[in-house]
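I'd like to ask you about the structure that follows.
Every protein chain except one is present and positioned as in the full complex.
And now, chain A:
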Amino acid sequence: MPDLSEKTQQLFLFGSSHRTAPLEVRERFAIPDESMADLYRELKTNADVAECMVLNTCNRVEIYGVAPNGFDEEKIYNLLEERHGIPAKQLAKFSFSLCDEEVVRHAFEVAAGIDSQMLGETEILGQVKASYATASELSATGPILNRLFQKSFQAAKWARTNTALGQGLVSIGNIAVDLAERVCGDLSNINLLLIGTGEAGQKTAQALVSRGVEQLTVISRNHERAYAIADEFGAASGATRDLDKFLPHTDVVIGSTTTEEPLITRKRLKPILRQRPSRPYFFIDLGVPRNIDPGVAKLNNTYLYGLDDLSDIANENMKSRMQEVERAKAGLAERAKLLWERLA
């Protein structure tokens, strides 16, 4: 049975999310997947953490942990600065930390999608499960975190089954479809370009295809992966290096790839716009870091929507369901209290 009753042992959460940091800061905090094993090792050895799990999504980087000698925030700052180049000053400004029961409540709310930028989204539960699986494989979790996350999955299921949290949600895909129709009109006449093979990008492309898009091209650095996804859609595929070849014939672009520098910049787009000045462009940037330079939005006849923009619209549409969120929060808080009483 897990036990946090020892006086100094502490359950903690340290992180940064869309609630504490704007997109441009979150971009800098994102931890590459290939560094994840190192981070787990460093947390255990250098930050004196007995158990840990890192939740790394486009909207949050959160480190859940159990510290045998009490949680030391400074150690985490130093580790992330020294090993991962994240400035400690920025971390202090744009991060948050929680302890004990608050951690349990937060984990439940995250898994249920209540803490998501798009309230009640379902993708986050999959991301939490995937992160937990990674942490388990690396033997980073222990009895306390195992229990916490298994219970959080159950709590998320309870919230979806017993509240209207998951009903009638406005997804990014549907919002993107409406916006594309406002820019381009009849979607059967447009050319859609999907850059990257990210899940959010695929879902958005799927929403557009289901609403009539017939011409789709998938490009990626990994051509095999692009080909596989294009095959699922019955679409064409290509390589990211040929972007300039595809852009002039495209009307809607979905950016959903991992890139250090934006792939589509004002400089790149300007000569292409001269070839098609009266045909509008619609860009959907789902990448973190961003795939499309924000300056592109200033160009004539181009409309750029990022993850934050789409989420803002969705949340605006969902204001009427906030009451349901409050009910779910109360239920989750009750369950978190029960679990904490058993853990402590």
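Keep in mind that, in the parts below, a residue touches a chain if its C-beta (ideal position, glycine included) is under 8 Å from a C-beta of that chain, and two chains touch if they have at least 3 such contacts; residues count from 1.
In this section, contacts and distances are computed from a predicted model.
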Name under which UniProt lists the unshown chain, selected from "Oxidase aa(3) subunit 3", "Carbohydrate ABC transporter membrane protein 1 (CUT1 family)", "2Fe-2S iron-sulfur cluster binding domain-containing protein" or "Cytochrome c biogenesis protein CcsA": "Cytochrome c biogenesis protein CcsA"
Among A:Val66, A:Leu165 or A:Cys184, residue touching the chain not depicted: A:Cys184
Selected residue (touches chain absent from view) among A:Glu42, A:Glu73, A:Glu123 or A:Asp309: A:Asp309
Footprint left on chain A by the chain that the document does not show: 175, 178-179, 181-186, 251, 274, 277-280, 300-301, 303, 305, 309, 312-313, 316-317
